[in-house]
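All protein chains but one are shown in place.
Every chain is named by a letter (A and B) in the order it is written, and numbering of its residues begins at 1.
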Amino acid sequence: MRYIDEFCDPGLAKRLVESINRLSDKEIVLMEVCGTHTMAIFKHGIKKLLAPSIRLVSGPGCPVCVTAAQDIDVARWISRQKDVIFTTFGDMIRVPGGASSLERQKGQEGADIRVVYSILDALDIARNNPTKRVVFFGIGFETTAPSIASGIQLASKQGLDNFFVYSCHKLIPPAMKALLESGEVKIDGFICPGHVSTIIGAKPYEFIAEQYHIPCVITGFEPLDILQAILMLVKARESGQVGVEIQYTRAVKHEGNVVAQRILAEVFEPIDAVWRGIGVIPDSGLKIRQEYSRFDALLQFEMPEMSDKSDLSNLSDCICGLILRGIAIPTDCPLFKTVCNTENPVGACMVSLEGTCAAYYKYSP
Amino acid sequence: MCLGIPVKIMKISDSLAVVEIGGVKRQASLALVEDVRVGDYVILHAGFAIQKVDEDDARESLRLLEEIGICDI
């Protein structure tokens, strides 16, 4: 078993689609919280297989998209400082800040910005360049943050004194709560993120079922996973049974990954964070704890006051915020395909490959 | 939001492993998982194994999927 091809079986997919469509006589709105689900749904052409009564809307689940413009401006500022090697996941390199992106910074001002696959690669760079200050751009949700925490612990153990993390991590359950509190979206079911849940387990979603009476299914990323989750949500509505179910059982335990949770909690503590297009969400970010503060890039560099604090202030027509909240779809935006495209993205939803706008732009006519 | 792929553990030394997918090998950290052995599959994300893939659960899922199709038709 390779755990990929088995979950792409066309025969099973066809039967699942038929089962779903048979049960879909009235409209149902399902939100995939996770951008990787958005991508997978487009990549496998799932929307076009389903009855039109099944509406899939995308939520705020792309850590790249929701990184605030001002945080990218801070990252750009750090990358310009003397003797700095700025390391980042490839995802962040083209995301526009208030004025520019890391990619342009690199091209136009010659900043030393390197794409890495893992924080471990950034640690190697720090070891190999003892006279430089190596800064890692910490982005990602609960899936990624434990690896960053582990990297920081490793740096601490090895006594690396030229390695720093600029933490812009975000947490998913607080964002889902904020979304529901806003009361703006009508959602009949959540397709919950598989790999975030690998870490946090099922418990953090229980409030959604209990307080908001919306069923949740923690879902994997292959086509059969997604189709099965949709069927489970459609059936949950039929039966009126509301709870948190795990479809992605092969990788998600009810309690999550407790080792990863422990390491995460040792290094980080929750903090209020600004989400692009949404605003401040309480306790939705991660700050490096006092004990590891010598690795905190924010304390290492004397940051000037960033002039542009207002999120998306210069992108007045961009409706990324509404899209990230699931209220609008990309084609509602006046900039979509006219000014804003994957080569010249205005808002963040167009930048990340898994951003809703990029997915619409790339995969639908 | 998070790409994670199932990879097979080929070799373990301390908290580092060599993992494989489709004949491609890469180093991965095992710092976030416990009780994994050579031959196990893990979900790999950003260079870290974040969970062991449960073969029994995977087989059970596939069995259920087979049933969905058959019972409903």
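FYI, contacts are C-beta pairs under 8 Å (C-beta built on N, C-alpha and C of every residue); 3 or more make two chains touch, one makes a residue touch a chain.
By our rule, contacts and distances are computed from a predicted model.
> Which of the following names does UniProt give to the chain that is not shown: "3-oxoadipate CoA-transferase beta subunit", "Hydrogenase expression/formation protein HypE", "RNA polymerase sigma factor" or "Putative ABC transporter ATP-binding protein/MT1014"?
Going by its UniProt entry, the chain not pictured is "Hydrogenase expression/formation protein HypE".
> Looking beyond the chains shown, say which of A:Cys8, A:Val258, A:Val280 or A:Leu299 touches the absent one.
Once the missing chain is taken into account, the touching residue is A:Cys8.
> Of the listed residues A:Ser19, A:Thr36, A:Gln70 or A:Ser284, which contacts the missing chain in the full complex?
Residue touching the absent chain, from the options given: A:Thr36.
> Which candidate, A:His44, A:Arg133 or A:Arg237, sits in contact with the chain we can't see?
A:His44
> Using the touch rule from the top, list residues of chain B that touch the missing partner.
Output for chain B: 1-3, 5, 7, 20-27, 44-46.
> Against the chain that's been left off, what residues of chain A make contact? List them.
Those residues of chain A that touch the unshown chain are 4, 8-10, 13-14, 35-36, 42-49, 62-64, 89-91, 93-94, 114-117, 121, 140, 144, 223, 342-343, 352-354, 361-365.
Here is the rule we go by: only the chains that are shown with their structure count from here on.
> So the centre of each chain is just the mean of its C-alpha atoms; given that, what is the distance between chain A and chain B in Å?
Result: the chain centres lie 21 Å from each other.
> What does chain B use to touch chain A in their complex?
Against chain A, the touching part of chain B is residues 1-6, 27, 29, 31-34, 41, 43, 45-48, 50-51, 53-55, 57-62, 64-66, 68-70, 72-73.
> Spell out the residues on chain A that touch chain B in their complex, using ranges where they run on.
1-4, 6-7, 11-12, 15-16, 18-19, 22, 34-36, 61-63, 89, 117-121, 140-141, 143-144, 146-147, 150, 153-154, 193-196, 198-199, 221, 224, 228, 231, 247, 249-253, 257, 259-260, 263, 354
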